[in-house]
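Moving on to chain A:
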Amino acid sequence: MSNALLEVRNLSVDFHTARGTVHAVRDVSWSINRGETLAVLGESGSGKSVSASAVMNILDIPPAQIIAGEIYFEGQNLLAMSNEQRRAINGKRIAMIFQDPLSHLNPVYPVGWQIAEMMTAHGRPMSEARARTLDLLNRVGIPEPHNAVGKYPHQFSGGQRQRLMIAMALALKPDILIADEPTTALDVTIQADVLALLKQLQAETGMGLVLITHDLGVVAEIADRVVVMSQGQIVEQGSVRDVYHAPQHAYTQKLIGSAPGKGQIKTLEPDLPLLLEAKALCKTYGRFTALKDVSLTLARGQSLAVVGESGSGKSTLARAILRLETADSGAAFWKGQDLLAMSPSALLGVRRQIQMVFQDPTQSLNPRMSVYQLISEGWDIHRLMPDRNQRQMRVRELLEQVGLSAEHASRYPHQFSGGQRQRIAIARALALEPELIICDEAVSALDVSIQAQVIALLDDLRERLGISFLFIAHDLGVVRDFADTVIVMKAGEIVERGPTEQIFSAPSHPYTQRLLAAALDPDPDVQAQRRLLATAQA
Partner candidate 1 sequence: MTKLISQRAIASLLSLLGLLVLVFFLSRLTGDPAALFLPIDASEEMKAQFRALNGLDLPLLEQFGRYVWDFLHLDFGQSLRKARPAIEVVLEAYAWTLPLALITMTLVVIASIVLGALAAFNVGGFFDRLVSIVSLVAASAPDFWIAIVAIVIFAINLSWLPTSGVGTPWHWILPIAVLFIRPFGLIVQVVRGSMLGALSAPYVKTARAKGVRNLPIIFVHTLRNAMLPVITVIGDQAAAMLNGAVIVETIFGFPGIGKLMIDSILQRDFNVVLAAIMVTAIAIFLMNILIDIAYGLLDPRIRH
Partner candidate 2 sequence: MIFKQILVAGLLASGAIAPAMAQSNTDITVVLSEELDLVDPCMATRSNIGRVILQNISETLTELDVRGDKGLMPRLAESWEDKGDGTWQFKLRPGVTFSDGTTFDANDVKHSFDRVFSDQMTCESARYFADTELSFTVVDDTTLDVKAEPAQPILPLLMSLVTIVPSETPMEFVRDPIGTGPYAMSEWTAGQQIVLDRRDDYWGDAPAVTKATYLFRSEPAVRAGMVAAGEADIAPQITAEVADNKATDFSYLNSETVYLRIDGQDAPTSDLRVRQALNAAIEREAFIGTVLPEGTELAVAMVPPTTLGWNPDLSPPAFDPELAKTLLAEAQADGIDTSLPIEIVARTENFPNVTEVAEALVQMLNEVGFNATLRMVEVAEHEQYYSKPYPESEGTRLVLAQHDNSRGDPAFSMFFKYNSEGTQSGVNDPKVDDLIARASAATGDERAALWSELFAYVHDEIVADVLLFHMVGLSRVSERLDFTPTIATNQQLQLSEIGFK
């Protein structure tokens, strides 16, 4: 028996799913002591969260089933304990925070009550819990704690919600905090703040921190040790620096290799003909300004990135150009014709030339249509290619073009993985041979390795077919790899624009500088240096 405070030993968990039994994790072992930070790194479906859920007794059984293994906490096997004993440990000794604080906080109770409940559930009197709640809110940096306790989760911003989760988790000063993708849904600048807060709190309380993440940058920023998981198994573990600089396993090597932001920066070829020109687009929702006087130009073959954090108006821009939303004022000229003033019949012709790839392919593909139907729907709409054989040939071609195979045509979206679904969405966009593809966060939901493949595919299409791209993203690394021109948006306005090279090497606007500074580098050494620099500046 080791001396670790918490030790997962040879854990195997199965999930009984629609397609038979899935071995969610196999023979997983890790341990952690007070004061340590352990990162569990893995892509979606790697089983990185399962062992933590088993620790917290929050696996749904069924469909989950623990096949083998033990979990020791202070030398006691948690899996052999009664539910009541484990309940007493949860929250008090081991606490957990989650990826999406909006859905993990109860929407119908005030946050103060929810934080206090952590204490009352473990026998503390209500008065004490209330007082401590105010302290905690203060400590995690929620403004006006007295007001905040009575508010509901939806009244806070994403970063504040994660702070609230943290306050709740730390209420009883647990020995271990498990953080499951705590910053994934947050904008980069806020991610940096939250990670900093976690680190400070760890230093204060001396707790052990288990960080479950898919993001190499987060690992580099915060962890001491890392466990790399793939397909339910641990493929590699060790200190963060060792693993980053000398990955042993092929999977780890590939993962580190596909981290974005390392490729050749593209430059815009001069004198390309103008394709799209947006002029002074404005859009407000009530009192909220989504677009304020936004203008841009896009040339044939150009790939223009629009970068910004959530709420910056970057998606509204795309939707306004496509007339999915009606702009309040302004114009968008497509080859000299104003899209926003076009008659429905004229618009139909243009729709063929501009296609869109959405963020989440799970939602943008009709689940009740086969891949063949999805791809050929555009031809139905625009009355193209009536010949069935020709259609089948073209669908096959398109599938092969995006890296799928012909026999996928008869399947349905739910039978594919996320990356494959995005490929189908791209094939659908290509079917109408468009001149412009608007990608709205088209790769944000994908794992890094798949993200790299999709970016490569889009790049290839641009080069071979001369398609232009309007690329909307929040991830600077991806933008750096793909775009030749960048527009930075904040609160509905364009704050800076220029060639990619210039934006990344010499940002002029302070906001752009902040964005770039907050982005995490996968290299732990780079991150360590930045931290030093930041402390020095402060």
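Keep in mind that, in the parts below, a contact is a pair of C-beta atoms (placed from the backbone, for glycine too) under 8 Å apart; a residue touches a chain by one contact, two chains touch by 3 or more; residues count from 1.
Here is how the candidates were picked: all candidates are chains of the complex that A comes from, given by their letters.
Computed from a predicted structure; not experimentally measured.
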Point to revise | In-complex contact of chain A, chosen from 1 or 2 | key: 1
Practice item. Report the residues of chain A in contact with candidate 1 in the complex, numbered from low to high. Key: 56-58, 60, 87-92, 95-96, 98, 100, 103-110, 117-118, 121-122, 152, 154-155, 165, 168
